[in-house]
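The structure appears right after this line, and notes come after that.
Just one protein chain is left out here, and the rest sit where they should.
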Amino acid sequence: MSKPQNNRLLRPETLTAVGITAISAALLVPTFGMRAMSALLPAAMLIGLIGLSILLLLSDQRKAAANEEAKPMTQAPKRVAGAFLLVVAYALATDFVGFYASTVISIPLVAWVFGFRHPLGLAAATLVVVGSIWLIFDFGMSQEFPSGRLWEK
Amino acid sequence: MYSDLLNALPEVLSLANFAAVIIGVIAGIVVGAMPGLSATMAISVLVPFTFGLEPLVALGLMAGIYNGAMYGGAIPAVLLRIPGTPAAVATTFDGYPMAQKGEGGFALQVAVVSSSIGGIASAFALMLLAPPLSQVTLLFGPSEVFWVAIFGLASIIFLLGGSPVKGLISACFGVFVSVIGADPIFGTDRYTFGQLEMLDGISIVILLVGLYALPPVIDLLETPLKTETDANKLGTEPIWRTLPRMGRFWKTWIRGSLIGIWIGILPGAGGSMAAFMSYNEARRASKTPETWGNGEPEGVAAAEVANNADTASALIPALTLGIPGTAVAAVMLGGLMIHGLQPGPMLFRENPDVVFGFMWQFLFGAILLVFLGGSLATNSFARLLNLPRPLLGSVIIVLMLIGVYSIHGRMFDVYLMLGFGAIGYVMDKLKFPLPPVVLGLILGAFAEENLRLALRIGRGDWTILFQNVTSLVIVALTIAVIVGPLIKRRYVNKRLKAELGSKTGMEE
C-alpha cells in the first residue's frame, strides 16, 4: 500500500489549507480598488476562507503531532493524473482540431488506456455515441460544435 | 377565466401537440439522465429551433423537457452520485446510499412517483392560482427577497457534513464564485480578469458539471476494471408492488409540493433551493432523523417532489410579470417571446389558447412522467450506466463537453468547467461537502444584489430591512427553522450530557 506521509508539511489537508490561504490573500488585493459596497462581500468571503483554512491547518497539524496518518488522496496517482491529462487534451483538441475528429479518437482512446480493450465494443460505442450526437444536435437542431481553430483561415 | 382553461383543452389534445409533450418528456428524461447535459442546455438549444414550429408544439416540447429532466436528473444522482441537473443535488443524499444497498430500483421509483406528484401539484397551482399567486410575488421587493436568500443561505448549516470547518470553507467558496462577474449595481468588473465571458458570472451548470461530474468520472477511470455492477443489484420490482410502500410519504409529498410551489413563485432561487429546503424540513419532521443520509427513501421523495413542484410554479412570475423563477424558466421565457408571446397580465387575455394550453401541457407532462419514466428509466438507463467503467467514463466526458459548450456555444466555458473539475476532485478526496458550494453560488450574489438594491431604496438606511411585515415574518421564520433546532439541540445535548455523563460526543 502507500507509504505513510513522513513530512508533516506535505499532508494533503495542510497543503490545501496553505493553498487556499495563499490564493485568498492574493485575491484580496483587487478588493482595495473596489468601492466599499462592491468589495464587502468578496472581502468577507476571502477573509472567511483565510480564517477557516488556518483552523483547518491547525487541526491537521494537531493530528500530525498526534501521529495520525493522513489518508492519501488517491491509490493510483498516475492513473488520476493520466485521466486529467486526457480530459484536458480532449478539450484542447476539440477547440483546435474540431469536435467530431477529437471525439472519434477520444472515446476509444480513453476507454482503451483505462482497460477496456474489446475492439468491437470500442467501435460500436464510438459509432453509437458520435452518431447520435450528430443526428440529434447537428442534423436535428443544426447546433454547431467547434470545427477547429487550426483550420480557420 | 376557468372557461378559457377548458376551451384550450381540445387544441392540446390534438395529435401533434400531444405528441410534442410525449417526445419532450422522453427527451427530458434522457437529457436529465445524461451526466453533463441539463434542462437549461436542452431548452436553450431547442429555442432557436422552435422558431418555425407551431407555438403549442414548441411549448409542449419545452414543458415536457422541463418535467422530464427534473426527474431524469435523479437517475445518475441515484446510480452514480452525479446529479444530472442542479436540482438533483439533494437527491444524491439518500438516493446513492440506497443504490449501494441494492435498493436503486426502489429509489428511482420513489423519485419518479414523487416527481410526478410534485409536477401535478405545481401544474394545478399554475392553472388555477396564477393571478393570485403573482400578487404574492409583488409583495417581495428587494429587502424581502434579501431575507429569503438569507433564509436559504442559513440552511447551509444543515449541509455542512462531518466537519463544520470544511463545510464553511465550501460555503465561502461558493459565495465567492457567485461574486465573479459584473457588479450588480455599478456594472464594474469583479474578478473577471478582463474576460468578457465571465462578465455575466459563472453559470451554475458549469460549476455543477465540473464539481459533481468530473470527480466521479476520474473515479470511474481510476479504479481498475471489474468492480461491482450496480444494475444487477438494482432490485427492481414492478411499480404496483412498491407503490403501497410509498403511501407513508404523503406528508412529505404535501410539504415538499408546497415548498416547491412557494420557492418557484419567488424569482431567482429555483429548484435546488426547493429540494434542499424540502429535504431539511422532511428530515426535521421525521421521527428517525438518524436514518437520513444513509439511504432513507423518504429523503429521495422529499427532494424529488420539491424539485418538480417548482417547475410550473416558476412560470407564474415568468408569465405574469416577465421575471423567471429559475434558470430553466428564463430560457423558456425566451421560447415564449420567440413566438410573439409577451409576458404580462394581457397575455392571458390575448392568447388564452396558447397560455392555458401550455399549462395543460405541464399537467400532462407531469402525469406522463410516471408512465414514461417508470418503464423507460429504471430499465434502460440503469443498464446504460452499467457499461464497462472506462467506456462509461469516456462517454460521460464527451457529454460533459457538449453539455457545457452548448449553453453559450463557447469553449471558454468548457475550460472553466475543467478548472472547477480539478477543484472538485480535491474537495471530493478531502471530504469537503459540495452542496454548500452550490447553494452559496445560487444565493450569494443574489442576496448581495437585493441587499444593495434595498439599501439604495432606503437611501443608505439599514433599518429599511426591518420596516415591513413580510420581511419580519421571514426573519422570524429563519430564526424558528434554522436557529431554533440548533439551540434545541445544544440544550438537549447539554441535558443529555448532564444525565448520562460521558456518553456524548457521538453525534456527527
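Quick notes on this one:
Per-chain numbering from 1; labels A and B assigned in written order.
FYI, contacts are C-beta pairs under 8 Å (C-beta built on N, C-alpha and C of every residue); 3 or more make two chains touch, one makes a residue touch a chain.
Everything that follows uses one rule, which is that contacts and distances are computed from a predicted model.
Note on the omitted subunit: UniProt lists it as "Tripartite-type tricarboxylate transporter, receptor component TctC", one of the names in "ATP-binding protein", "Phenylalanine--tRNA ligase alpha subunit", "Cell division protein FtsW" or "Tripartite-type tricarboxylate transporter, receptor component TctC".
Taking every chain of the complex into account, the chain not shown here touches B.
Per the touch definition above, the residue from B:Gly167, B:Gly264, B:Gly335 or B:Gly365 contacting the chain not shown is B:Gly335. Only one of B:Pro10, B:Pro289 or B:Gly409 touches the absent chain when the whole complex is considered: B:Gly409. One chain is missing from the display, and on chain B it is touched by residues 44, 47-48, 51, 137-142, 182-189, 194, 196-197, 199-200, 267, 317, 321-323, 331, 333-338, 340, 342-347, 408-410, 449, 453, 456-457, 459.
Operating definition for what follows: only the chains that are shown with their structure count from here on.
Listing the residues of chain A that touch chain B in their complex gives 12-13, 16, 20, 27, 30, 34-35, 37-38, 40-42, 45-46, 48-49, 52-53, 55-56, 59, 73-76, 79-80, 83-84, 87-88, 90-91, 94-95, 99, 103, 106-116, 118, 121-122, 125, 129, 133, 137, 141-146. Listing the residues of chain B that touch chain A in their complex gives 45-46, 49, 165-166, 168-169, 172-173, 175-176, 179, 183, 185-186, 188, 190-191, 214, 217-218, 221-225, 387-391, 393-395, 397-398, 401-402, 405-406, 409, 411, 414-415, 418, 421-422, 425-426, 429-430, 444-445, 448, 452, 455.
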